[in-house]
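The complex appears here without one of its protein chains, the remainder shown in place.
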Amino acid sequence: MAAVTYLELLKLGGSEVLLVLAGLVVLLVDLAVMRDEPRQNRMLLAGAISAVGCFAAGLWALQDGITGRAFAGMLVIDRASQLVKVVLLMMTAATVALSVQGRFTRHVGEYFSLLLFSTVGMMLMVSTENILLLFVALEIASLSLYILTAFNEENPQADEAALKYFLFGGVAAAFLLFGLSVLYGLTGSLDLREIGAVLGQRGVDAGVAVAVVLVLVGFGFKVAAVPFHLWAPDAYVGAPTPVAALVASGSKVAAFFLLGKVLSTGFAEVAGSAAWHGVLSGWAPVLAVMACFSLLLGNLAAIAQKRLKRLLAYSAVGHAGYMLVGAMALAGATDRGRALAMVVFYAATYGFTTIGAFGVAAAMERAGESDRIDGFAGLSSRAPVMSFCLMIFLLSLAGIPPLVGFAGKFFLFGSALAAGPGLGLVWLVGFAIAMSAVALFYYLGVLKQAYVVPAGERAGTLTVQVSVILTLAVLTAVVLLLGLYPGLLLDPLTRALAVGM
Amino acid sequence: MIEKLASLLVLVPVLPLLAAAAIAVTKRPHRQRASTLAIGAMGLSCLIAVSAFLAIAGAPEERLVRNFDWLHIGNTTIQLGWMLDPLSAAMAAMVSFVGLLIFIFSKGYMAHDENYTRFFGFLALFGAAMLGLVIANSLLLLFICWELVGLASYLLIGFWFHKPEAAAAAKKAFITTRVGDMGLLLGMVWLHAATGTLTFYTEGGEGCLQAGALDSLGAAGLTARLIAPATLIALLLFCGAAGKSGQVPLHVWLPDAMEGPTPVSALIHAATMVAAGVFLMARVFPLLEVGAAMHGESHSVVTPALTVITWVGAFTALFAAFIAVAQNDIKRILAYSTVSQLGYMFLGLGAGGVAVGMFHLLTHAFFKALLFLGAGSVIHGCHEEQDIRYMGGVRRWMPVTFATYAVGMMALSGVPLFFSGFWSKDEILHAAHGWPVSHIPFLMGSLGAVLTAFYMTRQVCYVFFGPQRSREGADHGKAAHPHESPRVMTMPLVILATFAVGLGIFGTPAWPWAQSFLEGEHAHLAFGHLFSGEVLAVMGTSLVCVAFGIGAGWWFYGRQPISSAARPDALEERFTPVFVALKNRLYVDELYEATVIRFNALAARFFDVVDRWILGGAVAVIGYLVVGFAWIGRFLEDHGVNAGFDLGCRGIRRGAGAGAALQDGRVHNYLRALGIGFATLLLLMTWGCH
Amino acid sequence: MGFVFPLIATLTVLGAVGAMSFRKSIHAALSLVVALLGIAVTYLGLGAEFIALVQVLVYVGAVAILVVFVMQLTRSEGGQGEGMAVRPAALGVGTAGLVCGGLISCVVLLPDFRTPWPEKADVGLARLGEALTGDYVVALEGIGLLLTVAIIGAVLIALKRPNKEETPE
Partner (left out) sequence: MAPLHQYLLLSALLFGIGLAGVLTRRNGLITLMGIELMLNAANLNFIAFWRHSPNPEAIEGVLLTMFAIGVAAAEVAVGLALVIAIYRRYRSVNLDEVDQLKG
């Protein structure tokens, strides 16, 4: 039974515990002490406490020697999961920084504590190999995000967005749970490793097929892959912009890490093949189809968008397609740890970049403008620093070297091609590369507005909040630095995952 | 010494990069500082590059590599680095030298532009990226620079972004070349997956262009049971090269890119960016040769990839030459001629190997830069006029420009013996003649040579001869004469003209120094080669071609002065009564001119009828054919390839609307999509079960 | 006893169908209660008495009451204005049928699942408690956090006053 004492549990899950504590403190302080203060002060204090919480949790995660697999795979703490947690905490911290000078909610304490709780959910997602906790953690993260989406008092459509997000998520969760139940029925276990072992003996049959597809529906919702992406554009637009940034970044990183783990431990033996000359049943063809349509629809629909957040939403769908292509490499038996590292690297760097782009949208909204793309006209003269940051983010998203988006794509496609000759990923990689040419189209459209089109007459200089500009500057630095030295993140990630698998 | 220079070579791209960074923070009022920084940095780079070139000129078999570890990922290491070998040294020296001259020219040309500072910043960035590209010892580094070159050219072509055409052209250039780059990226990623490295050469022999990697690549089985992986990778890389170097059908961006400032056209379309594709193919030539079947007597290497390159090059050379005949914009003629010449380079590369293609690249860089800068000088002198129909007689007012332009024109046309273009093109035709697969590329190349001479003669006749034909109604009466450009602009012309003539002696069949150098060998003097039968035969052919082209050009355009801009093209004219074209002249003071011309023209017409049957029958018939083809080609270009590209863009847009329309706002439809999606995926999954 | 399961199952299915198709939403809610109770009885038959109890307490005791409460609050006597056009309804039912058919053909018909009824040790509350405080303690804490989140969120969203300036468009 419990071979691990509760003390050890506190040690293993220290980051999560710290973050929960921080969340509760924020809630208490805000409700008890700061109740009658002006909103700006409340925001600042709550933001500061949250940031400290993230920092402390991150420090805890960076400690050496906290590794272990406790409670029958319920908690699997290794270097890789700790590293991903640090990335998640950085993203949450960036989200907090983007929020502190916002005006979208009066419920300050609740807002920040829910941000932290959703991060706890994501952190639990990355540190479990048990489908019970997998489900619970997914729900913690999702439920907090549904609620956070409804927080936006500036946007009358926030409730609609939250309801759509919720209903879609609820149905997807039901599919996922049903899939997990079939998985349990087939294998008699909740532990992904044991599941993987049993499935390995069993091979692909109808029962496995249905379980795999059901589970992939749940993940497809979480990562916003076609056709399970339909909530994403609406939710991104309705949610408070920093929350949308977190949905696009942290949530995606956690989901892809977890998906990678499920695919490489639980479903390792039922991959099948997506080669066009010999499709074999398994998750590979399913993911291939999802990836293909995500790439196509995400990149095409983004072209038609008039608002930055909606454009980013569709581009997020497209990027989910790239990451799914990378996840396909897990089908090859050669070096799964490395393949997963590439996916996580891409997701993490994409997350940082997209938070930055959302930050620009937030700044525009905060300055009393909307995120309409034609409102970006003349941004280079109205807010030179911010428009420079925007340029870096968008070019990185488009995959222009030497920014990090290029490095991510390069390694991602490389791992997909190296995964094995029998997998037939070449057509998929080719398609992904072709779609990234299309993607340039709409990113350049935004940049054209910012840099080429002159500002309207009444448009003066934009005032951008200090917190926002600092966050953007830090994120720009990250994008540039990781672009020049991808090894800073990629190397530890690869090492950690190589050990972990 | 050479060791030290190899290490110093990294400064060649770094110096302009630093200059670009410094200019980026330079305030607008300090205009001179910006140009001084850029020119100074480029000058230093040029110095280093030329010394490196001279150092390795004595030891062409050397290849010095400088690699450093960029990344450790798990247990693999990715190296970046640069190298000094004949190819990189020649390219670096050429690019930095031509670049320096263009920078200096820009100082005069852009003197009155309000964004002078920014222009030099972009130029320096472009120079840095291009120089980084040529010395890169890693396909990855090369690709990074390659994309930076694309980005910088996007900024430069769209420099006058207040012109909507310029903005559109910049976007078109960026996106079209990106289409090619996608192939390059895929090829690169694949190469990495197949060989595990992207470093070209290492001292230990683990590079992807060295025997070990190539052997394993050659031994690999067919991909998808169809095609050898080496061939596929080579063709993917060629996609990128074709995009950058404007090969059909990815050439659509190049003529449009003429919207940028003229020095930019010179920089991008003459010496550097467009040549990058040819350079890339030359760099990865060992990869193209994998699995080659050697053909005994003609030392030609034939592989599927090289065959494709040869055909594409030959087709482009001819196709673009046809179109150039029917253009009226001075820069667009040069742009199509560039496309055509790039086709020649690929033809040479595919049929004859690195040296043949690269030698033409080097000579072309000089004389085409000369022509573009000359055109810039003409445009500058004629008050921003670009339509050759409204020029004329410029020879009288711009003697230096005329003289240098004539040199460039003759080099491009391939006038024998004294001009570098003759020797390099002759080399290509020679290679094509000896190509064991087919003789058709040789015929296409020869026909292209005729056309080249023809359209260049036409252009020169229009621009420099005949009366002045400035735009009517603009400010006639005291119509401003064209004026000669300042020295800062003519000096580069003179220097380039010198090289356009002088480079030829390094590449004659008697002493093929340049070719041997590029192949990494020492050259031997052998006059006997010059008189071997085959060489003479090919030389004779190209001589006939050039003479015929220039003769025909003169026949149609030079024999009688082109009097009026409104007059249709000389060939069209013969079908329509002359006075129809002239009756628009309403002003009395032009009546005299009109009657004289009318008389002249009628008389000329009379003699022509006689002439045509006695002397120029054949010339005329072929001339009609040429013009017919040219117009058909232009029609195809405007309504086929180019329209196809635009149509594709529009199609994407429409698809975008359709994609977005899927999102109709009803949550029920979202959920239905989820259900249907699940059911479909389940069907897919169970397809192969049981 | 062979007739008990088919009876309960039929009742449950009928309840579910009613819950999803009654026009008046209060009828639907009551019908849902029937279905949920049917499931609870099925749990009993399967020997999971504790789960049956939880099912009754949570679903019938809390969820259903809450649903009815919200129904009163929103006075949404369903049906009005809900003239279901034939096509979308057919599409929805068709999709659901497809999914259901897929599940049945893939899972139910699997030979594995025709196993005989094995002997089973009784799940005492003690063993459940032991597991909850042992291996499953992390999940227990997780669910605690989840409920906290839900309470904060539900209270906040339900009590949120719309801003003055925002009006439904």
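Order as written gives the chain letters A, B and C; numbering starts at 1 within each chain.
Note that in this section a contact is a pair of C-beta atoms (placed from the backbone, for glycine too) under 8 Å apart; a residue touches a chain by one contact, two chains touch by 3 or more.
Bear in mind that the values here come from a model prediction, so they are computed numbers and not experimental data.
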Partners of the unshown chain among those that are drawn: A, B, C
Which of A:Ala61, A:Ala141 or A:Ala173 contacts the chain that the document leaves out: A:Ala173
Interface with the unshown chain - residue positions in chain A: 131-132, 135-136, 139, 143, 146-147, 150, 156-157, 159-164, 166-167, 170-171, 173-175, 177-178, 180-182, 184-185, 188-190, 233-234, 237-238, 304-305, 310
Touch list for chain B against the chain that is not drawn: 660-661, 663-668, 671-672, 675
Absent chain, residues of chain C that touch it: 1-2, 4-6, 9, 12-13, 16-17, 19-21, 25, 28-29, 32, 35-36, 39, 42-43, 45-48, 50-51, 54-55, 58-59, 62-63, 66-67, 70-71, 73-74, 76, 78, 81-82, 84, 88-89, 91-93, 95-97, 99-101, 103-104, 107-110, 113-121, 123, 127-128, 131-132, 136, 139, 143, 146-147, 149-151, 153-158, 160, 162, 168-169
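One rule holds in what follows: only the chains that are shown with their structure count from here on.
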Geometric centre: closest chain by C-alpha means: A
Whole-Å gap between the CA centroids of chain B and chain C: 69
Sites on chain A at which at least two other chains make contact: 205-206, 209-210
Numbers and ranges of chain C residues touching at least 2 other chains: 102, 106
Complex contacts: residues of chain A adjacent to chain B: 163-164, 167-168, 171-172, 175, 204-206, 209-210, 212-214, 216-217, 220-221, 226-228, 230-231, 233-234, 272, 277, 279-283, 285-286, 289-290, 296-297, 300-305, 314, 337-338, 341, 395, 400-402, 406, 409-411, 413-414, 417-418, 421, 424, 426, 429-430, 433-434, 436-438, 440-441, 444, 448, 452, 485-487, 490-491, 494-495, 498
Of chain C, residues touching chain A in the complex: 102-103, 105-107, 109-110, 112-113, 130, 133-139, 142-143, 145-146, 148-150, 152-153, 156-157, 160, 163, 166-169
Complex contact set, residues of chain B against chain A: 70-75, 140, 143-144, 147-148, 151, 158, 161, 167, 171, 174-175, 178-179, 181-182, 185-186, 188-190, 192-193, 223-225, 649, 652-653, 655-660, 662-663, 665, 667, 669-671, 673-674, 676-678, 681-682, 684-690
